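The block that comes next holds chain A.
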Amino acid sequence: MEVEVSQLVFYLLSFVIIISAIYVVTLRNIFHSALFLILTLFAVAGIYIMLNAEFLAAVQVLIYVGAISILIIFAIMLTSQLANKQIRQSNEQVMIGIFICSGFLLASLGSIANTVWRIVEKPLPENNTLTMGKLLMNEFVLPFEIVSIVLLAALIGAVVLARKEGA
Partner candidate 1 sequence: MDHTELTKYILEKFPGKIELLDTGKAEPFFKISADFLLDFCRSIHSDEKLFIDFLCNIGAVDTGKKFEVVYSVASVKNHIRFDFKLEQEYEGAEIDSIQEIWAGANWHEREVWELYGINIRNHGNLTRFLLPDDWNQGFPMRKNWDAPDFVRMPEQ
Partner candidate 2 sequence: MNEYAAVLIFLFVGIGVVLFTFFLARLVRPSNPYKAKNQNYECAEPPIGSGWIQFNNRFYIFALIFVVFDVEAIFLFPWAVAFGQLGLYALIEMIIFIVILLFGLFYAWKKGVLKWV
Partner candidate 3 sequence: MKKLINGIKNLVIGLLTTGKHLGRHAITIQYPTQKWEMPERSRGIVVLLSDKETGELNCTTCLLCEKACPSSAIKIVYEKDEKGKRHLKDFIVDHGLCCFCGLCEEACNFSAIKLATKYEFSTYTKDDLLWHTNKLQEVGRDVPYEKVERKKPEAKPAAPQPTTATPSKPIAEKQSAKTGEAISPAEPEKNPELGEGAKPQEDK
Partner candidate 4 sequence: MGLIKKVPVYIEKFPGGGILTTSLDYVLSQSRASSLWYLLFGTACCAIELMATGASRYDFDRLGMIFRASPRQSDLIIAAGTITKKMSPRLRLLYDQMSQPRYVIAMGGCTVKGGPFYYDSYSVEKGIDHIVPVDVYIPGCPPRPESLLEGCLTLQKKIKKEKIADWS
């Protein structure tokens, strides 16, 4: 029973993810796309929880929903002629796009099905936040510090790029 419910939840989440992801890439109204992106990302957070990655799920919501999507919405406000809904949002490559992505899909699904996975039946560490903290401070300390450099670079870059106007 337990398994069935989690299966059900998984299918629900994947349904939401796939449908809203398709809306993200096809909707004409870019603001609606952004909202569906948020929905997608939120559902992905649900998937993370199903995979016992609670911390990651919270991070997903915090960063994607709380920060990046707002940035995207702000950028939309700033740049698009929102009132003019008739703007064509997709280019002439629709057929090519369908072709390429279905090709990719076939290839990857095939390889997933054909690969023999060595599944290890073992529970994840209990408190994943604590474990991650320890890992970050020990094994991944260099990437961790590099993250700050990356963020600094992004910050400075963004500031330099976006600042220009008034100065």
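For anyone wondering why these and not others, all candidates are chains of the complex that A comes from, given by their letters.
The working rule: a contact is a pair of C-beta atoms (placed from the backbone, for glycine too) under 8 Å apart; a residue touches a chain by one contact, two chains touch by 3 or more; residues count from 1.
Computed from a predicted model, the values in this text were never measured in an experiment.
Comparing candidates 1, 2, 3 or 4 against chain A, the one that touches it in this complex is 2. Note for the complex: chain A touches candidate 2 at residues 6, 9, 46, 49-50, 52, 54-55, 59, 62-63, 66-68, 70-71, 74-75, 77-83, 127, 129-134, 136-137, 141, 144-145, 147-149, 151-152, 154-156, 158-160, 162-163, 165-167.
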